[in-house]
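Please find one structure pasted underneath; my questions will follow.
All protein chains of the complex are present and in place, except for one that has been dropped.
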Amino acid sequence: MTEELFYANLDYQREKRRGVGEVIYGDGKTAEQITEIIKRLAAATDKPVFATRCSQDKFIFVQKQVPSAVYYQEARIIAIGQSQEAVGNIAVICAGTSDLSIAEEAAVTCELLGNKVTRIYDVGVSGLHRLLAKSDELQKAGVIICVAGMEGALPSVVAGLVAAPVIAVPTSIGYGAAFGGVAALLAMLTSCSPGVSVVNIDNGFGAGYTAAVINRAISCS
Amino acid sequence: MTEELFYANLDYQREKRRGVGEVIYGDGKTAEQITEIIKRLAAATDKPVFATRCSQDKFIFVQKQVPSAVYYQEARIIAIGQSQEAVGNIAVICAGTSDLSIAEEAAVTCELLGNKVTRIYDVGVSGLHRLLAKSDELQKAGVIICVAGMEGALPSVVAGLVAAPVIAVPTSIGYGAAFGGVAALLAMLTSCSPGVSVVNIDNGFGAGYTAAVINRAISCS
Amino acid sequence: MTEELFYANLDYQREKRRGVGEVIYGDGKTAEQITEIIKRLAAATDKPVFATRCSQDKFIFVQKQVPSAVYYQEARIIAIGQSQEAVGNIAVICAGTSDLSIAEEAAVTCELLGNKVTRIYDVGVSGLHRLLAKSDELQKAGVIICVAGMEGALPSVVAGLVAAPVIAVPTSIGYGAAFGGVAALLAMLTSCSPGVSVVNIDNGFGAGYTAAVINRAISCS
Amino acid sequence: MTEELFYANLDYQREKRRGVGEVIYGDGKTAEQITEIIKRLAAATDKPVFATRCSQDKFIFVQKQVPSAVYYQEARIIAIGQSQEAVGNIAVICAGTSDLSIAEEAAVTCELLGNKVTRIYDVGVSGLHRLLAKSDELQKAGVIICVAGMEGALPSVVAGLVAAPVIAVPTSIGYGAAFGGVAALLAMLTSCSPGVSVVNIDNGFGAGYTAAVINRAISCS
Amino acid sequence: MTEELFYANLDYQREKRRGVGEVIYGDGKTAEQITEIIKRLAAATDKPVFATRCSQDKFIFVQKQVPSAVYYQEARIIAIGQSQEAVGNIAVICAGTSDLSIAEEAAVTCELLGNKVTRIYDVGVSGLHRLLAKSDELQKAGVIICVAGMEGALPSVVAGLVAAPVIAVPTSIGYGAAFGGVAALLAMLTSCSPGVSVVNIDNGFGAGYTAAVINRAISCS
Amino acid sequence: MTEELFYANLDYQREKRRGVGEVIYGDGKTAEQITEIIKRLAAATDKPVFATRCSQDKFIFVQKQVPSAVYYQEARIIAIGQSQEAVGNIAVICAGTSDLSIAEEAAVTCELLGNKVTRIYDVGVSGLHRLLAKSDELQKAGVIICVAGMEGALPSVVAGLVAAPVIAVPTSIGYGAAFGGVAALLAMLTSCSPGVSVVNIDNGFGAGYTAAVINRAISCS
Amino acid sequence: MTEELFYANLDYQREKRRGVGEVIYGDGKTAEQITEIIKRLAAATDKPVFATRCSQDKFIFVQKQVPSAVYYQEARIIAIGQSQEAVGNIAVICAGTSDLSIAEEAAVTCELLGNKVTRIYDVGVSGLHRLLAKSDELQKAGVIICVAGMEGALPSVVAGLVAAPVIAVPTSIGYGAAFGGVAALLAMLTSCSPGVSVVNIDNGFGAGYTAAVINRAISCS
Partner (left out) sequence: MTEELFYANLDYQREKRRGVGEVIYGDGKTAEQITEIIKRLAAATDKPVFATRCSQDKFIFVQKQVPSAVYYQEARIIAIGQSQEAVGNIAVICAGTSDLSIAEEAAVTCELLGNKVTRIYDVGVSGLHRLLAKSDELQKAGVIICVAGMEGALPSVVAGLVAAPVIAVPTSIGYGAAFGGVAALLAMLTSCSPGVSVVNIDNGFGAGYTAAVINRAISCS
């Protein structure tokens, strides 16, 4: 069943069809629209409902009408409710300080979808000892999300060390020939390590969603 | 432990480290080199050993020295040995007849790595009823590999119908603004359906490898 | 006959030559220029005169001097006069909420040029049942305008379902590998469904104009 | 109903659903595959059946098994049967001698789909008098297909002269900054003349198909 | 002889070596720097001295210290002195209202370098009669500067009508597939009319400079 | 007046309209077509008639039917007749040995159109003394054609030394980041030396034609 | 040993491992973060500690907490401490006034890392005599950093004159076809002069760092 607002055609079947309900992409939507959609979706499920790419200003607006809303600042996510579970183990790792926001978007998405997350941050390949020091944590993960901008080398190195599937997220961090994330994107797509698959530039949510689907299939089967 | 030929530095640790041994990328290697590497790798494992992107000519050369080698023509894979298992269920679907070779590279890779595969071919979005007729088979898959060239729309449609993770493979099929697979690659990276991750253009092997890792984690956990 | 202002060389012959008079592209023109051109064009025809890509600020300026002007906010169109007719049936469909503005630019253009419009919004391919629920309305259309950003898959799916010509409008909605509409543009140009032709990114007006020309030829022949 | 060969999943419903049956894209298919598909499709319809992008060699193979097949050499089309009708008036115009093959692909497609075609060739904008000399013929067309490579200026000029919709086909003719048709493609997408819609580079078939759909709707309504 | 400021190394020899003195590119220079350089250059020559790409704000600053400075607003040029001559005949033509600023940059540059200019504006190819009405003026020009954005078709059409050399200036006018002037640039580089040479996107000054050099060579030989 | 073959619409008016008759672009035309067009054009003028981009094989075919045809091998030009004049002075300079073919296409075009040519070859900027040794010859030229591949720096250096207009021709010489001439093209378009205008990659003919038009206007005025 | 803040994982081993300690990339970091990291790094070394890409506002903040901090305005570098040495000789040259900021970033980096620097500014190839006048200074340098935007020709010319290695820095100076530094980048990568290596667009720091490593190896061996 779908419900039509003038500006949106809500997909209530999605949770049944796909196992995960509709998540709101906040960018380009007004605070009013986000509030309205959050309320309708929350009324129809007992799982967390959340909106990504939301500024603090939008959160303040939403919270006035939906007092239970919380804001994950680094991740830019507005959420209602928390997951009752934290199954399996998804490692979210990132190359540099500047990739933090996208890494958190991925990590919080995983948590809201009911998964346990291990964060391993600022372990870029220019100082390999920082990554190697985390080997044990990497080995324990069922799925790894690997976030990096600039030359995007981290997923190739990580995938060479582990058996788990690696979901690579290129970020738009960098300048000049980084071309807003294209350098990292191409590097990840052409990784010499098999077992790496890639999502769109800065798509922390997409990586988190995919990792969640895989992790829950592994953990709950 | 690694072993150095002049032209290659074989990675015998890989099976232990990553769960899957080294697979040979045949393109750009001579028949002599492929033969030599296959022999060394096969001597060190009891699992199937295989080389992708191999012409029939190279197979004929290899087979003279390694009579047990077999050739998967559509997939362009030379293999020694077959998997003793076929666990789980990976659906490999493709949009058109021209995507067959890449779809088979993915499917045979999955099978050689010990997974059960369901093939669903030529179900492109221009005739949606062909895809919808396969809904039941799609629902049963634990992982879906979705191969498409041209506008690369198939993964978005498929991911909207299922709960399983979708690994999208853009192919270089198409002309003009298809730009050798770039149109399909961009489409898959920007899919409006969450749960889609992407590998390189024509990288059937990479998709198969990733699907295998996920499927076995799900099925054997 | 043309009339030369310093900044514009008005083409009064166009209505006679092309069946549709000159339409003002408001972007990059000052409110003063738009007002002046609207007044001159309106004085020379009894059909609606309109300007696209106009901000609300420009409308407020125009309205002071031309009180009969109306503003279509979502479509960003300033118009004087309404069409006396609404012939045939043009379906304007869009994939997501964010494509609304471009879809409305197309729809209002069609209406101002004397055509009947059916709006079908937020029916992207990630939830196919929303589109399929509109099958009857799609079948009734003489021409279909299909607006989508991100991976731009909607026109391929729609064109596979109908006999009518489909005019595809890629939008700049999306981020990262969407490249400001390039992903959708390439997808639409390489559609596996014949019968799709494409206009520029975000060119709702161009799609509306073309659809209007075709629809009126069909309906008035 | 669909019929599955190993390599193809024939879409017999298409004629009913879309008004035009499946047309075979010959490039990348073997002569054997083309022959088999042509025979099956021809057995299921009384309209012409045809395959585009076919070399003369493939035609010779097909003709041995299907003696009634004919070959349109410049258009590179193999056809069985001819249309019993030739309704309306589609003008196919091209800019230069080198665009002839794509123009013919469009023109023959229109004819096989039951439309009357007027050919106006080698009327590029560098010698405008050649185009202006054909003004009367242009005015009489219900739909215009405009084929050009290099700078792709012809559709802008033509659309400025007529009321009919213009379908622009960029060709890969040119070198250097023509980038295999990209220059013409971009020019056509950014035409300053409204009423132009665009198909893929070298896609004469797509333009012919779309023009046919429009022309028949106009002529048969 | 050169003179070194910390930020600039003035090239006083240029007038002797190249026939035209150094012209200041104002963009990215502070008002103070422009004032200082204008003063030094003006002290060393009896010809006009000027700076391009200057905002009105910078002009106001300059004028306070150099009261004889004048501002060409549309062209965004600050100049001291006027040319004593106006030889030959350079036609500056542009396609649309939005190209005016670049056309004026070219025209004023020509005038300050001592050439007679004929302006022919808003004669884009979508209404060919406007251009053809100016045929006599085009024929009289010794050099033609042709400014156009969007699909950049105007130079091809103009060069087909005249014997004079055509200098084409693509502008960044347009959106979507215009890619900030790339569509027009490619179109001009691949013009089917010989006799067209091209300068950088929005480079009205460069076109004016080149036209001036050619026109004065023709007129003064 | 134009004359229509099936494949070409000859433009006999061009010499009158533009001062230079139609020149045949040989690439993509058959030897038969070139022969036929050369014969028709030669019958209608007393000036040289020529075809560019012709292989030696095509020349041998043409010569059998038109014994007076001559072949400029390095330039790949077939010509009938020679110019009776050699006015003015066009310098054709190139950066490296590999640019020779394009430089000769430009030089021979200039000569066939009645201009005197000075060749200055292999004077790339990596050994500046070679270029500076030719300063006197450069100073004497009325127009300079500057041909370079790779980084395309030569026109910037040359234009800084002379008063004459410089027509820059990027060539496709180079590999990797030269991108088939794109590096040189961009460099020439963004030259810091005013007075440079640019033609398409490898377009020696276009440069020669433009230089000829300018040189003759200077020399014959 | 590394030290983990929430947002950064400081690499104190770097000085030992690489000879140069960690340098802070200020862009995208808050003033608080820069202050904190500067303090920690300064406490652990007796060499200068510095942050690049810092605005004056950030400096004012830092200075309040770290009074010994100094600001190199043109270079946008905040530093604590100065080098006790100035070995060897690195020439930093730039093409134009607008490249100054990047050139200074390179020069100050070299100085803070203990090298002697010779600045040679505004010697672009459009006025070659300015560069040739500095020949002696160029010959004396052990390493040359060559900074240029637009067509990026300077490194090719300079490398042709000297024996020292040339590190080329493309800048984003220019417009239109300069594409934010891409034109200069491609030119430098395809230089016809061997001995040129290239860093990222606007990467003055990277060039300074590399030059410092080379210069100190030469001077201190």
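Here the chain labels run A, B, C, D, E, F and G in written order, and each chain numbers its own residues starting at 1.
Everything below uses one rule, namely that contacts are C-beta pairs under 8 Å (C-beta built on N, C-alpha and C of every residue); 3 or more make two chains touch, one makes a residue touch a chain.
Since we're looking at a predicted model, the values are computed, not measured.
Asks: If I'm reading the header right, one chain is hidden. Which shown chains does it touch across the whole complex?
Replies: A, B, F, G
Asks: Have a look at F:8, F:78 or F:123 and name the one touching the chain we're not showing.
Replies: If we include the chain that is not displayed, F:123 is the one touching it.
Asks: May I ask which residue of B:14, B:58 or B:216 touches the chain that does not appear here?
Replies: B:14
Asks: Just to verify: which one of G:125, G:147 or G:214 makes contact with the chain not shown?
Replies: Of the candidates G:125, G:147 or G:214, G:214 is in touch with the missing chain.
Asks: Can you name the residues of chain B that touch the chain not displayed here?
Replies: The list for chain B reads 2, 4, 6-9, 11, 13-14, 27-29, 33, 170, 172, 180-181, 185, 200-203.
Asks: At which residues does chain G meet the chain that is not included here?
Replies: Against the missing chain, chain G presents residues 17-20, 23, 142, 160-165, 167, 185, 189-190, 194-201, 205-207, 209-210, 213-214, 217-219, 221.
Asks: Residues on chain F that touch the omitted chain in the whole complex?
Replies: 97-98, 100, 121-123, 126-127, 129-130, 133, 173, 175-178
Heads up, the rule we're going with is that only the chains that are shown with their structure count from here on.
Asks: Return the chains shared as contacts by chain A and chain G, ordered by label.
Replies: Shared contacts of chain A and chain G: no chain.
Asks: With chain centres defined as C-alpha means, what is the inter-centre distance between chain D and chain F in Å?
Replies: So the centre of chain D lies 36 Å away from the centre of chain F.
Asks: Spell out, as numbers or ranges, the residues of chain A touching 2 or more other chains.
Replies: Correct list: 185, 200-201.
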